[in-house]
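Written below as structure tokens is the structure these notes are about.
After this line comes chain A, so read on.
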Amino acid sequence: MKEIKKTVIEKITTHFKEVTAQQHDGNRVDFFIGKEEIPAILFFLKDEMGYNHLSHIACVDWLEEKEFEIVYIVWSYTDKIKIFVHTRVERENPVMDNVDMIWRQANTYEREMKEMYGIEFTGLEAPEEFLLEDWEGPPPMRRDFDTEAYAREKFWERPGREDARDVRETIIERTGEELPDFAKKYKR
Partner candidate 1 sequence: MKEILYYTWGAIVSFVVAFSVGITYMGLNRKITARVQNRYGPPWYQNFIDVIKLYSKKTSIHHGVMHHMGPAFIMVTAVVSLLVIPILNGNKFFPNLNFQGDLIFLLYIMVFGPLGMALGAGQTGNPNSAIGVTRGLSQMAGFEIPWVMALVALMIQYKTTSIVDLMNVQVESGRWLMFSSPFAFLAAVMAMLGMFRYAPFDIVGAPQELASGPMSENGGKYLFVMMSAGSVFTFAKLTLYVDIFMGGADNLIILVVKTFTLYLIPMLYGITSPRYRTEQSVRWFWGWPSFFGLLAILQAALF
Partner candidate 2 sequence: MINDKNSQKIVDIIQNFARQHSLWVLAYGTGCGAIELPPTMTSRYDAERLGVRGAATPRQADVLLITGYLTTKTLKRVIRVYEQMQDPKYVIGFGSCTINGGMYWDSYNTIKALDRYMPVDIYINGCMPRPEAVLSGFAKLQKLIQAGKADGAKKYKENLEWYRANQKNVIPNWRMPEYNW
């Protein structure tokens, strides 16, 4: 396992100059790379190294750093290794390269990210509304979107639940644990 991970890292770092690799325990390797290189590295992983299974495309909202982090998770059936490819795009006006010609299923994740985070994918196939029908508000999964205020304003609420609280507050009260700093900042 360790040798395989090593060779993978070697291969990638020789082919792509501006990539930083990070080893994890178990069968996981992370790569951090600029957003222009993403299609190239994914193509390389799929065609040259046999990582032909796209497990997931995830998005993380780094509000403080004003960036979105997009993570592509690919898997090889021969190496039995997950590779996480991280990249960052700026939060204002985020544009990303579309990879659904590499994996057809990437289309689903990209459409979801487009609706939930507002990331534009260039040349996305079938860009009409997907999960959110008739949605008019801002992209709801962004961290600066206040769901509670939105819900209170949009949906009529039955009286008698004014004491309803964020579930995190309840947990904190019960266990006495501390909120992390970034969460405190955006605490409702």
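Here, a residue touches a chain if its C-beta (ideal position, glycine included) is under 8 Å from a C-beta of that chain, and two chains touch if they have at least 3 such contacts; residues count from 1.
For anyone wondering why these and not others, all candidates are chains of the complex that A comes from, given by their letters.
The structure presented is a predicted model; accordingly, all values stated were derived computationally and were not measured.
> Out of the numbered options 1 or 2, which touches chain A in the complex?
Selected candidate: 2.
> Inside the complex, what are the residues of chain A that reach candidate 2?
132-137, 140, 145, 147-148, 150-152, 154-158, 160-161, 164, 166
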